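Apart from one protein chain that is not included, each protein chain of the complex appears where it belongs.
Presenting chain A:
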C-alpha cells in the first residue's frame, strides 16, 4: 500500500499531483521537493512578470498556507540528487534520505541553448525560471537592441513584451512560418506577420556565432554580423531526465511512461514536460502538465483514469490572446469562422466530419466550444462552423 509519496519538482505538474492526491482522498504522507524558493507559475514569466507588473509572490501556484491546509510537506530550495527505488527512498542534495513508497518525477525541463560558439556569454539569456526573468528584465531597457532567437511560443512572447517595453527587437528563426503544425499554416503565417506590424523585425536565418564585445554582443546572422545589447534564446527546452536515467529508468527524448504515467519502474511515475508516452511526442504545455498530475494521482490512488481531454494551450502576443486545442496537423480540412481582418476569429480543423482541432485569436469561447465538440465527438457540418451567426453552443447540443 502507498503511504508515502515523494514528488520531485514543484511546477504545475508536481503541485497538481499533490492537489489531486488530496482531492482524491489520499491520506498518507505527501512530500513535495522543489529546488526553487516556492512553487510558482511559469507562463507569466514571459508576460506580466517580465514587464514587472507582477512579482514572484503573485505568481505562486498556491498560497503558502495551502501546503499546511492540504498536509503537503514542502521541502523547498532542495534538490533530489538520486532515486533509490530499491531502498524505497530518494536522496536529497544535503545527503538526507526521504522515505518513499512511490516517487513522482515532476522535474520539468531546462531552457535549451544553441550549439553555437559564445552562447554562454553574459549577454545571452534564456527564460525558464523566475531567476532567468529577473536577470533578463534590466536588459530590456527602452532603446536596447534585443535579438530574440526562436519565434515559437516563448520567443514570440518575449519579442512582443520587449517591444512593448521600448526595445528595438529583431526576431530570428530559420523556419519561415513557426508554429504552422500547431496552428495551421494560415493562422501561423498571420500571427508571424503580426510581429512586423508591431515594429519587431522578423528575419529568417540561423544564428552562427556570438562574440562578446565591450559595446555589445556581436551576432553572426545569415553571413553578416550585427551588434546587440542582449540576446534571448527561445529555442525550446531540454527535459530533466538525469534522475530517471541514473536510476535506470527508460529514457528516450523524455522519461518513458505508460498511459497511467508509470515509468519502467513501477515505484516511479513521471509527469509534466519531461514525461512521454511511447507513441506520442512530448507536449510542453501548462494544462498537459496539470492533467498529467491528475492522472498520476489517480494511478497512485487506484482510481479510474480521468477522462482524456484534447490538448490545449494559450499564448499571448502583441496584446492578442491566442488559444489552440486538439491536433491541427491531423485536420484534413480547415474552416475559418470570421475573417483575419476581424478583431477576433477562429479556425477549426476537421477530419471525417469531426472537429479535431481549433485555434482562435481573442475568441476563447470558440475554442472552449471546440474542445467539447472534440471530446464528445459531435458531428458538425463545416458550413455551420464557418457561419458566425450559428451559436457554437447550439452545435454541442447536436
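Here is the rule we go by: a residue touches a chain if its C-beta (ideal position, glycine included) is under 8 Å from a C-beta of that chain, and two chains touch if they have at least 3 such contacts; residues count from 1.
Simple rule for what comes next: contacts and distances are computed from a predicted model.
> Among "2Fe-2S ferredoxin", "Transporter substrate-binding domain-containing protein", "Protein-arginine kinase" or "Protease HtpX homolog", go ahead and choose the protein name stored in UniProt for the chain not displayed.
"2Fe-2S ferredoxin"
> Write down which of A:22, A:198, A:368 or A:384 is the residue touching the left-out chain.
With A:22, A:198, A:368 or A:384 as choices, the missing chain is touched by A:368.
> Could you please point out the chain A residues that touch the chain left off the display?
12, 15-16, 19, 41, 43, 48, 60-63, 66, 286-287, 290, 312, 314, 321, 364-365, 368, 393
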